[in-house]
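Below, a portion of the complex is reproduced, with chain positions unchanged.
Note that the chains are named A, B and C in the order they appear, and that numbering of residues resets to 1 at the start of each chain.
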Amino acid sequence: MYLGRVIGNIWSTVKDERLTGQRLLVVQPLTPELKPTGKQLICTDAMGCGAGELIYWVKGKEACMPFLPTEVPVDTTIVGIVDEVHVDRNK
Amino acid sequence: MYLGRVIGNIWSTVKDERLTGQRLLVVQPLTPELKPTGKQLICTDAMGCGAGELIYWVKGKEACMPFLPTEVPVDTTIVGIVDEVHVDRNK
Amino acid sequence: MYLGRVIGNIWSTVKDERLTGQRLLVVQPLTPELKPTGKQLICTDAMGCGAGELIYWVKGKEACMPFLPTEVPVDTTIVGIVDEVHVDRNK
């Protein structure tokens, strides 16, 4: 999984019908030190996240899992909200 | 999913037979600020997109889903058209 | 899918038995303007491509599809030959 922050959302009316009712959030990937890293992407949200929230997301086939048994055509999904990150680079 | 803009198409007569009837669009990935980012790719189109349209696309196994139960050998598919993008980087 | 050009091939006698009879072509990825971009790779060929040909290829699990029901252990396969590429960046 990858760290990120919710920085926005997109509106879309014409879309694959299985995407109906899914929120589409713009996510900025972050390092564990919470610095932006890499390209922003659009995640579906299985958690009810708000703007600015620190989250982690999965990509690939696993991104569909929270929506099973419906096979939603998504490849990036938020699966949790981060309370705290602990990093010790000296170890 | 990833933001992009339709910037062209390709014609192909010799192809895997399950690709027959699929439109093949050239897509330029974009940032949420709609700046080009990364390599152009070829997406199938499940939405009926036109040139210049702002879209989002999925990659990987999920790209086949709009065409199920036929197993079309594609790995990148447009699944929606973007109405609006909202980004607030201060949050 | 991604644009590319066939620039060579490889010979291999010791290989997974399900690869027997598969041609292994060296492909240079291209931009829509047909400039080289990114790393060369080895694709199986479901189309009968020749050297120098302009093609498009899929990656990931989808690369197995042209060979089903045999589960060939490949992750990159040529699925079509390009006749023409149209790109209009002003749109």
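Simple rule for what comes next: a residue touches a chain if its C-beta (ideal position, glycine included) is under 8 Å from a C-beta of that chain, and two chains touch if they have at least 3 such contacts.
Source: prediction; values computed, not measured.
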| request: List the number of copies present in the full complex, noting that all chains share one sequence and 3 are shown. | output: 5
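Just so it is clear, only the chains that are shown with their structure count from here on.
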| query | Which word fits how the chains touch one another: line, ring, star, complete or other? | reply | line
| query | Roughly how far apart in rotation are chain A and chain C when fitted on CA atoms, stated in degrees to the nearest 5? | reply | 145
| task | State, to the nearest whole Å, the distance from the C-alpha centre of chain A to the C-alpha centre of chain B. | result | 19
| field | Separation of chain A from chain C, taking each centre as the mean of its C-alpha atoms, in whole Å | value | 31
| What are the residues of chain A that contact at least two other chains? | none
| said: Per the contact definition, I'd like the list of chain B residues that touch chain C in the complex. | reply: 5-16, 18-19, 24, 26, 28, 39-44, 51-52, 60-61, 63-64, 71-76
| In the complex formed with chain B, which residues of chain C make contact? | 1-3, 29, 31-32, 37-38, 46-47, 56, 58-63, 65-66, 68, 77, 79-89, 91
